[in-house]
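Of the protein chains in this complex, one is absent; all others appear in place.
Up next, chain A:
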Amino acid sequence: MRIAPCGHTRPPGRAHLADPVLHEVGDPHAALRALRRWDPVGWQPVEGRSGFWAVTRYADVRAVLTDHETFSSTGGVMLNMLGRPEPARDQQFASSDPPRHGLIRGPLQRQMTTRAVARHAPAIRSFVRGMLHPADGPLDFADLTSGLPLAFLGPLMGIPAADWPDLARWVAMSVAEHDPEAMLPDGPTATLERGHRELFAYLLHLVLDHRRRPRGDLVDLLASMPLRPGAVVANCYSLLLGGGAAIPHVPRAALAELIRTGRYEEWARRPDRIDRAVEEALRFTTPAGHFMRLTKRDTTVGGVRIPAGDAVVVWLGSANRDETVFPDADTMDPDRHPNRHLAFGDGRHYCLGAPVARLTLRIFFEELFATFASFEPAGEVERVRSTWLAGIRRMPVVGRRR
């Protein structure tokens, strides 16, 4: 789908947000900007399945994410579940509504607060140092950062480093099933199914291994809850997908923008203001691009009537560029304040991993800035072909160490 240049006097042809190619080689931010302006709550038909309401303005996105009485997570929360029953509904907290949601999430939450995850900081830092240690000269920054989730998945879930290459491939198959690097010859649906089943099989053995040798981590905690085995595995799956998919894309897309705008050194020189810079990198990159809900009753969003039973998809990458909330929204500004971005969502489903993600990103950027004096582009940056994962799959650069 090609997007007509955004005219300011008439609505352009509507972009198909469910087309993964738009996000790979099109201009998704221009498409989203046009939707915010002309069609902020608009119906998008999907071939072979019915369609969904695309919500693109910040205020409407927040309204959907915080109203759990109207907008349900039980029909799956990603577009690739559109029109299919979610087998994990009410079993997996990510696919449950309150109060059921809180029963499973509550105990995990206590292990995932900023205070609770702070004890992992030394392990995360030494992991990140090990990752950056050999890097010098020409490199693919996407390869360099692909192991980042292991910095915390080891401590939180007992996942051994040696397993990560397989897991990373299965995670990619489960969240970016159209991407040429993830897709199997049998097509996106087969890829999604295969990735999902490989992960379930892996996680079942991980749960059994924890039974024999408990470690006091999140897997042990889930296994101790009154849940059937399938539900324990399904919640481990949420943790692994949540933790494994999005995070490497924050440093990738942020560094690409710093290289593009020549502002690397400016960011690197201010380690004391790293927290704001991390928030801004999250807002600007928003790697988890959308989330889906099903309406439980007739409702309105932004003045548009939506009947019960329809799919509503909030586009976080659009909300985070809403110019009515973020002045100069397309500029990545390390001093931006306030910065109430929605990269981690909002409401009860607000990202469980946000504190550990923030900690890991802060450490990663600190170490990156301390290690590298500069980066130069060394080839074409390729984005992921996915409606959900807004990120970069290849990023050739030349790094010069300090």
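Operating definition for what follows: a contact is a pair of C-beta atoms (placed from the backbone, for glycine too) under 8 Å apart; a residue touches a chain by one contact, two chains touch by 3 or more; residues count from 1.
The working rule: contacts and distances are computed from a predicted model.
> Out of "Phosphopantetheine-binding protein", "Succinate dehydrogenase/fumarate reductase iron-sulfur subunit", "ABC-type transporter, integral membrane subunit" or "Transport permease protein", which one is the UniProt protein name for the chain not included here?
UniProt lists the chain left out of the view as "Phosphopantetheine-binding protein".
> If I consider the whole complex, including the chain that's not displayed, which of A:H196, A:R263 or A:R348 touches that chain?
In the complete complex, the chain left out is touched by residue A:H196.
> I'm checking contacts with the chain that's been left out. Which of A:A231, A:V325 or A:M395 qualifies?
A:A231
> Kindly state which of the options A:L103, A:L184, A:L204 or A:A354 is in contact with the chain not pictured.
Result: among the candidates, A:L204 touches the missing chain.
> In the complete assembly, which of A:P45, A:P87, A:P160 or A:G187 touches the absent chain?
Spelled out, the listed residue whose C-beta touches the missing chain is A:P87.
> What residue numbers in chain A mark contact with the hidden partner chain?
87-88, 91, 194, 196-198, 200-202, 204-205, 208, 228-234
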